[in-house]
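Selected chains from the complex are presented in situ; the others are not included.
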Amino acid sequence: MDLATLIGLLGVVGVLVGAIFTGEGPASQFVSIPSLLIVFGGTVMATLIKFPLGAVFGGFKVGLRTLLAKSDKPELLISVSVELAAVARKEGLLALDGREMSNPFLEKGVQLLVDGTENDVVSRLLANDIDQMIERHERGESIFRAIGEVAPAMGMIGTLVGLIQMLSNMSDPKSIGPAMAVALLTTLYGAVLANAFALPLADKLAARSNEERMLKNMILESVNCIQSGMNPRIMQELLSAYLPGSKRDLADDSDGKR
Amino acid sequence: MDLATLIGLLGVVGVLVGAIFTGEGPASQFVSIPSLLIVFGGTVMATLIKFPLGAVFGGFKVGLRTLLAKSDKPELLISVSVELAAVARKEGLLALDGREMSNPFLEKGVQLLVDGTENDVVSRLLANDIDQMIERHERGESIFRAIGEVAPAMGMIGTLVGLIQMLSNMSDPKSIGPAMAVALLTTLYGAVLANAFALPLADKLAARSNEERMLKNMILESVNCIQSGMNPRIMQELLSAYLPGSKRDLADDSDGKR
Amino acid sequence: MDLATLIGLLGVVGVLVGAIFTGEGPASQFVSIPSLLIVFGGTVMATLIKFPLGAVFGGFKVGLRTLLAKSDKPELLISVSVELAAVARKEGLLALDGREMSNPFLEKGVQLLVDGTENDVVSRLLANDIDQMIERHERGESIFRAIGEVAPAMGMIGTLVGLIQMLSNMSDPKSIGPAMAVALLTTLYGAVLANAFALPLADKLAARSNEERMLKNMILESVNCIQSGMNPRIMQELLSAYLPGSKRDLADDSDGKR
Amino acid sequence: MDLATLIGLLGVVGVLVGAIFTGEGPASQFVSIPSLLIVFGGTVMATLIKFPLGAVFGGFKVGLRTLLAKSDKPELLISVSVELAAVARKEGLLALDGREMSNPFLEKGVQLLVDGTENDVVSRLLANDIDQMIERHERGESIFRAIGEVAPAMGMIGTLVGLIQMLSNMSDPKSIGPAMAVALLTTLYGAVLANAFALPLADKLAARSNEERMLKNMILESVNCIQSGMNPRIMQELLSAYLPGSKRDLADDSDGKR
């Protein structure tokens, strides 16, 4: 898990716990097992209706793996690719055979070149891989996003159930306040589950997936460049456009002004 | 119906019934025939305005069939297609004549090849089939989604009607609470109908439709590969991109790192 | 008007009237001329700002005509087109001259073929016709959708006006309830106008427009097939993809499994 | 300003003034200078943050000009273009030199033809013009749409400020009603500014922009037709697809059935 996710998750919990403990009344008034069951149980069940069983677990697994994975640094990948291109120009594509690479996607692309696979078949194979990776990632993201949509609705349903029970039995005016407090608990649970956990995690998954897509597109372009025997200097220039400004200077000194 | 849908539907009902019975007051206070009529009747009627009569029933039928259908496993389809390609490369396309296949869409594609149909006519026929399947599925999904949009509105309309009746006749303060409880019932019904049933089912339909689309696109690509006499090993590689990570290892050992 | 629209409109009115008459208090408490003026008047005026004057009336006219129109059955159009193709293949395109057809769009396409119009000019003329039809239909739909967006806002504005008047003059506590009831009436009117009439009708228009677009695309494809002298059997197969599952069996026995 | 906009704006004001004067209490209770400052001032300020200073004024200017402008009638433009095409076919493109035209965009296109500009350069120049016009119009529209989004938020902020002030100082129960009335005023102002003025005007701008885009696309197609020396009868047919149904009969008698 990257640092930001960890800090964010701990921080959000800290902010909520702080808010509860600095306020009036015991913290125990914020815990209600039936309310937890309505919001969490209802959300899990509705999510099961929304997706195939395999997709729910698969989505969680893809999600966790994506959150925990470390992605390669683009500037390193560029310098490796440019080096490969230089070797291939001088000694031919076969000279790349058997090279170890840290990135399996780049390795696969280069291996296809070495095998003498046709030009557009290579592009098609790699592009297919990218498309399928995007689809897998989107499935993981959509599970979290679905939770983020269902949880507030379940919170509202729980609050409505509580309000109806309270309104039908208003014999003791003193009990109205606490009963409403309990009814509002499910709305609170739903809002926290959605806005502090599910939706931000879905966004992080989207950001990671985006990063990886950019990286793989860059590798696809590198492989095309290697195959076409492009001038390494041009290739460096071409690929450095994938880098954010600050890193471009490291990889490419000639574009210092930007 | 796949297992997840069944578990989810039963679970959502269980959660709601549990919330009602563990709370104060009799469960009967959550049942009001007029409120049911407003929300369910109003939703059905508005849905009839939204769609042609045939589309409502057709959409429900497509929906049910999609929920109940079992889709083919992609890894099996890949191995069948690769086998067909190997046969066709060795013995010609005619050798595929009369083969039984579990998937009717694959069978149709292969039959077209055997009949000597022209290259792009095959693609056009199959792509047309896919487009029309998507349109049929989307119609089914849109019925459920429409219900999910209309139901909360009908719930709100019912609550407004109840509130106006209550506010105009506030002579007895004791009746205010129960009257408001009844007024809120329609909002509850609308929220449950939309968020626990209609919208999740619409999402499941979309997920199933997506799966089937991917499967048919894979078959369309297989048929193209068979027709062009592609090397079965390359074809295996190409098609295995359609598989989720865990299943790719089963179908294709050479990509173990992913 | 198709049956579903009629049933739906009458049914929605029935549900609302039932809810009002089974509740407490006289039905007259749901009628307030000033509230009607705010919601309906305000909605009409805002709609006039949103669209050119001609578009409002034109949109209503297109809307009504679309709701009332009966569309051709696609399976009949397919058999007619296939027959035309068979004739054209045997006796040449000129043999189609003067044929009466129930569908004016098909007739126009065939007439262009008979006139010897060039291949892509025919496609361009017919595609232009389809684009313009879509644009006209979308204009009709957008009028109803605009009403569905404005009406709840006008209802809220009316309720705010009523609440402010009530809150400023709370000398008599007994009048608070009825005053709030009146204030809520505009919200109710806005919600009913939008969710029970305007938005469902907009959706029906979209569904009808979609149907017609599919039909015209099918005709465009038929005309192309006739012009290219396609084999009628292939053409039948190609066009039958436009049919929903149940009707495909009628038009094309060879695809019984689907 | 077209008639519909004028009627709509006056009508909306009339409806609101009517609602205020027919209700209880003096109309003056709906005027509060501080509330006006919060909603209008806050909206203007947030709009200034959203757009470059020039864009705000430019957008307003484009908006006003678009609202006030009169667009050419498409049926007239078609007959002029067809006439030009007939002349060009008979006497050559140079015969069009120096002709006065009511529409400057058509004149520019024809002038380019007369100058002997190359085929695709003409299309590129005119298409660029259309793209830039769309961008200018969208900027105008987006200013009004931004106001329509910000105003309700500013209204809510104002109401929250008022509620907090009221709730902190509830010593005199009699002042609660009027204080809440004042707090709600900003919500009312925000809702009216957004839903009765800003959003409808943004929609009108979009409709006008759409109309103009269609007109310019038609002219672009006309110029292409003239350049390619198309048969004027075919050209008439082709262009008449741009007309709404009722006007098509005027411009083109052969399509009377539609």
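Per-chain residue numbering starts at 1, and chain names A, B, C and D are given in the order in which the chains are listed.
Here is the rule we go by: a residue touches a chain if its C-beta (ideal position, glycine included) is under 8 Å from a C-beta of that chain, and two chains touch if they have at least 3 such contacts.
Bear in mind that the values here come from a model prediction, so they are computed numbers and not experimental data.
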Total subunits of the complete complex, with 4 given?
5
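Criterion: only the chains that are shown with their structure count from here on.
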The C-alpha superposition of chain A onto chain C, two copies of one sequence, needs a rotation in degrees (nearest 5) of 145
Residue numbers at the chain C-chain D interface: does the shared fraction exceed half, giving same, or fall under half, giving different?
different
Hey, how far is the Cα centre of chain A from the one of chain B, in Å?
25
Rounded Å distance between chain A and chain D, as computed from the means of their C-alpha atoms:
40
Which chain C residues touch at least two other chains?
none
Select the category (line, ring, star, complete, other) that matches the graph of chains linked by touching.
line
Using the touch rule from the top of the page, what pairs of chains touch, sorted by label?
A-B, B-C, C-D
Over in the complex, which chain A residues touch chain B? Could you list them?
34, 37-38, 41-42, 44-53, 55-56, 58, 62, 104, 108, 117, 121, 124-125, 128-129, 131-132, 135-136, 146, 150, 153-154, 156-158, 160-170, 179
Touch list for chain D against partner chain C, complex:
2-5, 7-9, 11-12, 14-16, 18-20, 22-25, 29-30, 177-178, 180-181, 184-185, 187-188, 191-192, 194-197, 200-201, 203-204, 207-208, 211, 214, 234, 237-238, 241-246, 255, 257-258
